[in-house]
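A single protein chain has been omitted; all remaining protein chains appear in their positions.
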């Protein structure tokens, strides 16, 4: 028996759960986790199912389910729960999120293989040492070389067959083409509690405004900067005595926690995109 | 079409979801919410299902489902989602939780009818005025009159046909017989973050110990004091400068928030008892 | 001995603490709480001091301190810690914050006298009953009658000698003149985590955007809507399954908690305005 995760979405109608569950049961599968959501606003149905099934039943299930999926107009994905996701990490000189993700991978906490790291600074600027042993691609970028650098990034994504790209404080705005290329498989961490303080230098602006909490937001990357579907957010209290430098320090803690959580949720197939929003099936 | 909530538990085995979903679909129902949990430690399966069904399909569903339930050895409950639960509130002179619950009921936030309030102090000691218009039973209690007073409480529970009894800072230890009588339908708020500071005067003891956070715990009442299945807990930071009186003040805020949440979850049929623990299907 | 709270701000320079503390000690006072903040960005020094002093020493202290204050160019305020603040509450038909504040006052948790309540709806629309026994002024407002209504509000503020006006979900935009009139003594609760979702219907907009946390912000009222100095903020997690109505419900809990906290801090003289920001000396 191996464990599979099925995620799907389709126009909502009666009988979906019964049909899906029947396909699993008919082929000797046993559902161990199930979650669903009916979006009353868009009329869309979302589901995530984890089930155990014998290898020999899997083919029959897939065939039967494909038929069902076609009938209901489903978008769907079936993943071997045990197989690690191929993950590419991108970083600037701020490496707290990178180091955090790498440690979690080493610990076995995240079901992912790191297929490479792309930095726009040389690896000597990093404070962590956890990147050693992974392929580190130093791809500096300027306004003039951006198109060329992005072509290089694209090449690496393709060559490594990366399924997920994580912008772990990469600090560069991607071109529309790049956003398009990575759509649905690229997670960013924005160092503010969106939709407040979109754009650059959010901690300085938070200090100027005198907010009493700062936050971070992890979201899928879309062409519209800082407007991608939000996966996870968190905040921390700050005080009048916190300088912009203090906010940046506190921010590091929030950012790495929020990004790690979003990546974790994505790797577990718990995040489904719903237009410009997400459906997140928490544990 | 009306909305029904089905909750069930049974020994875990393959095919439960398919069977349950099929019973709903067969009888023209449409599942709008579903959550399940397989407890690998006890081998028990838990499920909560909300579905819309026409009045005329309900009888057929109930008959068919009862057969399925028998086959799987299910404990189950089917509730009309719209019908308010009959709720009895018990209070001492600390009425912050009482006032909070009553306000939420008046606002329509909680799907419950308050069938009465029992206080062991006269209503004149209360600071809230929201209890006015409800039946207030003043049942003082001393060591000597306890058995008699509890008989009276029992009579009121029975006469009002109360489905849920909430100890909203009632501050009296119930007898084992009373706990037995109310088993599974009585929620208490304990003014500490269990299992720390069981028993009396937890805020004084928290102050003496110098903890940096205090909390509150809502749980089902069992004969074993402060050991009932926990429904919800929350905490708040405190500092060295907080006196026991300050802790009591902060505690009021946590207690009413934690109790309200537990009652809310219970009223929505989101809490299933799992031995000395609970399964809570959050939204 | 009575307890006094001294708050002050002035251009920062060496020796302020020594001078202030000497004035207290010279006149037989005993400092029981002290907090200070040097704003390195504006060069301003802020201080809050609580001290016990005999009635007979108070006059001499005040005279001596006034001289010191003049020398350092201080803005300052000396308040009898025991004397309740005269507080006027304003409300629309959403009365959860009003009820919460009134309960806290009745409980003795807040050192304030409620000198009146102004509502732009008749009191019959309220769900709470805690306003009974207080002067309730029903002052409906339309675009056409706004000037006139605000004149009436102003008259009540003056007649009741209100020191603090709390907009407890008053839901009306005040005119610039009114903001001016109430400057520094009027606290509003905005039902979003500023600076995100300024303006109207923030919960609907939060739902549309798919944020994973919603919040509330209490701030002093200034002419620039939603831009006043922030006193306190808090948030709560929400999920894809929360409808706008759910967000409004969760929001009620956050709003009343955030507003109560801000009012509490203000009543304890813990909030000093620092340009468009605040200095908050927590306990």
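A, B and C are the chain letters, set down in written order, and residue numbers restart from 1 in every chain.
In this section, a contact is a pair of C-beta atoms (placed from the backbone, for glycine too) under 8 Å apart; a residue touches a chain by one contact, two chains touch by 3 or more.
Just so it is clear, the structure is predicted and the values come from calculations on it, not from any experiment.
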Listed residues C:24, C:153 or C:248, member touching the removed chain: C:24
Selected from A:15, A:29 or A:99 as touching the chain missing from the view: A:99
Selected from C:34, C:139 or C:223 as touching the chain missing from the view: C:34
Chain B residues touching the omitted chain (full complex): 37, 39-40, 193-197, 209-213, 215, 229-235, 239-241, 243, 274, 276-280, 282
Residue numbers in chain C that touch the chain omitted from display: 13-19, 21-22, 24-25, 28-36, 38, 282
Where the missing chain touches chain A, by residue: 96, 99, 103, 106-107, 109, 127-130, 132, 239, 241-242, 246, 249, 252-253, 257, 283
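Convention: only the chains that are shown with their structure count from here on.
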Pair of chains with maximal C-beta contact number: A-C
Centroid-based (C-alpha) most distant chain relative to chain C: A
Intercentroid distance (Cα basis), chain C paired with chain B, Å: 36
Centre-of-Cα separation between chain C and chain A, whole angstrom: 41
Junction residues of chain A - those touching two or more other chains: none
